[in-house]
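Have a look at the structure that comes next, please.
The complex is shown incomplete by one protein chain, all other protein chains being positioned as in the whole.
Here the chain labels run A, B and C in written order, and each chain numbers its own residues starting at 1.
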Amino acid sequence: MDLEREFDRVVAADHRVEPRDWMPDGYRSTLIRQIAQHAHSEIIGMQPEGNWISRAPSLRRKAILLAKVQDEAGHGLYLYAAAETLGADRAELTEKLISGRQKYSSIFNYPTLTFADVGVIGWLVDGAAICNQVPLCRTSYGPYARAMIRVCKEESFHQRQGYELLMTMMGGTKQQRDLVQDAVNRWWWPSLMMFGPPDAESSNTEQSMHWRIKRHTNDELRQRFVDMSVPQAVKLGVTFPDPKLVWNDERGHYDFGEIDWAEFWRVVKGDGPCNAQRVAHRRQAHEDGAWVREAAAAYAAKKNSEAVA
Amino acid sequence: MDLEREFDRVVAADHRVEPRDWMPDGYRSTLIRQIAQHAHSEIIGMQPEGNWISRAPSLRRKAILLAKVQDEAGHGLYLYAAAETLGADRAELTEKLISGRQKYSSIFNYPTLTFADVGVIGWLVDGAAICNQVPLCRTSYGPYARAMIRVCKEESFHQRQGYELLMTMMGGTKQQRDLVQDAVNRWWWPSLMMFGPPDAESSNTEQSMHWRIKRHTNDELRQRFVDMSVPQAVKLGVTFPDPKLVWNDERGHYDFGEIDWAEFWRVVKGDGPCNAQRVAHRRQAHEDGAWVREAAAAYAAKKNSEAVA
Amino acid sequence: HDDLAAYCLMLGDDALVLAQRLAEWCSRAPELEEDVALANIALDLLGQARMLLTRAAEVEGVGRDEDELAYLRDEREFRNVRLAEIDCGPGPGGDFGTTIARLLVFSSWRLALFQRLTGSLDPVLSAAAAKGVKELAYHRDHAAQWVLRLAGGTEYSRERIVAGLALVWAYTEELYVTHPVEAALADAGVGVDPAALRAEVDDVLDTVLRAAGLDRPEVRQVAALAGQAGRDGVHTEAMGYLLAELQHVARSMPGAHW
Partner (left out) sequence: HDDLAAYCLMLGDDALVLAQRLAEWCSRAPELEEDVALANIALDLLGQARMLLTRAAEVEGVGRDEDELAYLRDEREFRNVRLAEIDCGPGPGGDFGTTIARLLVFSSWRLALFQRLTGSLDPVLSAAAAKGVKELAYHRDHAAQWVLRLAGGTEYSRERIVAGLALVWAYTEELYVTHPVEAALADAGVGVDPAALRAEVDDVLDTVLRAAGLDRPEVRQVAALAGQAGRDGVHTEAMGYLLAELQHVARSMPGAHW
């Protein structure tokens, strides 16, 4: 019980829990699940944007996009490493992803239909992710918090690049401006869904807040994102597909329309436009690479035994 | 000996030898090899043009091209059937093709680099093939002669379509005209090689002429092709890449430059730009389809045994 | 008129895109006879596409032709159902079994549609349908024969056709969703409401599956995006690559005539 008291004290004081510290089993398993899902999201998130690398319409945009998708792989790596400090095994986590037993962010179950989607994902999807993730830089588990600091820094960079692409496109031809508006129309609502279900329906929130794994409710973060995005949309010259989106002087926030939670749950449960495709792609890459990983392991084992001998 | 005399009489009288007639072993084996190589050429010949079906720049040209490549598959089928009347086995002939033990026309070991190549193949390659094949419509072996009548009729149609495509392109933009001239430059010499080595170096010709499998020498046919093609080139507005190509009033024919026979023999012997690719493509299709052919055979066998039972 | 042009695009794009996919088999089929057969089917569909796109251009009346519609529209303007565009082989997305499975579903559905469309008040649509019905009946029978052979052939071929049917079945719901354009034209006696085809197509497919001793696949449908799918220009990520190949030469040579 001393251990538990000590843990509670550290967390309450906003200090960091480190890998070798005692922690409650629930804290550990909640964190492993959350970090793994976050890592999976980075990895699956490579696909919708990766879809446009080969077709990016300028060499500069191709380089930016390739570097961004590469960063996502990097984020996945830090996060899997953070999960490993809690005793998780990366191969097992990957198995859970490709067998559908662990989730990833549902936003990646939507297709990227035009190159403008690359910009809008940077602006809105990365923007929403940052709103969700910035508080995690102060999360109670040290390795996770430190990984998030790096992730957030890079994500902010990606977000600015996405917004800059959209600005360039809005300053271009009518066809380009139409593509941007079309992409905004498709990604706005799914972006709002990224904050998760309304607080009233959200499980786990209370315990996670107590453990300082989570620091704000879904609805708080969603409101923050809306308030931040509206002036950016104005500056860009696009509209959001929501007639109820209007400034509320009294609340000091933007009001906005009802999110289609039925769609949200359908996609979470596997019925989105790309759920099967995303997992199949990951599984295929994993299976196609099995012989390479086996070779690397066999080679390392031989080298080790030679070194010993 | 009566049989042999009767055979010689039939051949000399320009009558047809039919499958159930007696024939010399050499005649049979020469014919099987020739017909098989001809069939293989049709099948391998699907690849260089098939390369442009998905990218044909108008729907009309796409339909024409797809129909043409389909016809080539059809020609392959008639010709394999003709070879089977001589006791050859189609599966064995295919094995010989994909293991490199039997040849096909070397012209198909050149790549198609632009859509203009489709037109030039129609005009020059099909043109040369027709020069080679028209005499075969009167060849001594009945099933082969009849197959060739159908093949030649369709090839003439293809040739006209190819020439018509080039005429259209020459009436188009400068870019289109340049593509046509570029394609002519690449295909002219290989087309002349299609008639085979000079008579002086050609083996088998004498025996084949005697058997009425062959009716003109390589050089005769080559000259006929050149004489036919030059006015067509003038009408089209292209030149052939041969400074020595000039009308010889005395001979009543066009003179032309020396063919690069070293290149010819290199390509025949396997060192062309696409030899490995063409055979690998065919082998891959054959291997990928093995399970389908096995299924069809197994199903047919079950149906047969049900019918018997 | 806008509706009629849009409708012709829908039916034309279905045919164009599947023709493009089927033509990928050319020189890659399991046997030469099948090279010929698949090319024939692709040619029929290409012919249907050309009639319908030409009609769309005519009705639209802004001077475009079939080629401008095929080669110069962007992905979001294509109106085909997603079933037509997915990679069912010979690419890495499928194999001969998957190709046959799609052909069975697509041609059964389109045949039912075209049978009704023969009564269209638009003379071009009714003529196109009358011609198409004969072709599609052959396509469907060809596919059905192969389903029987693969299901009744070897253990492996049975696995392949079962997997192929499962893969394409995930795109079947979309075939019966009525787009506003289809609803309007069905009301006007010009088009067909696809929702009305379901029972008949199901019946055909069930008959084939039963004869092959196969169960109807039970798979999750690939969802629409906020209610929008192929008919709204919301395609799968495979579509852009298909169009890149289809359009590259044409787009590379502006002003050229072919």
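Following the convention adopted for this analysis, a residue touches a chain if its C-beta (ideal position, glycine included) is under 8 Å from a C-beta of that chain, and two chains touch if they have at least 3 such contacts.
Keep in mind it's a predicted model, so treat the numbers as computed, not measured.
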Touching partners, among the displayed chains, of the absent chain: A, B, C
Listed residues A:19, A:87, A:100 or A:171, member touching the removed chain: A:171
Hidden-chain contact residue, picked from the options B:7, B:80 or B:110: B:110
Option touching the unshown chain, where A:60, A:138, A:235 or A:253 are the choices: A:60
Missing-chain contacts mapped onto chain B: 48, 51, 55, 110-114, 182, 186, 189, 260, 263, 266-267, 270-277
Absent-chain interface as seen on chain A, which is shown: 43, 46-47, 50, 53-63, 66-67, 69-70, 73-74, 76-77, 80, 115, 165, 168-169, 171-173, 175-176, 281-282, 284-285, 288-300, 302
Contact set of chain C toward the excluded chain (per top definition): 74, 91-92, 240-241, 243-245, 247-248, 251-252, 254
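Quick note on the criterion: only the chains that are shown with their structure count from here on.
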Innermost chain, taking as reference the mean of every protein Cα atom displayed: C
Chain A-chain C separation of Cα centroids, rounded to whole Å: 36
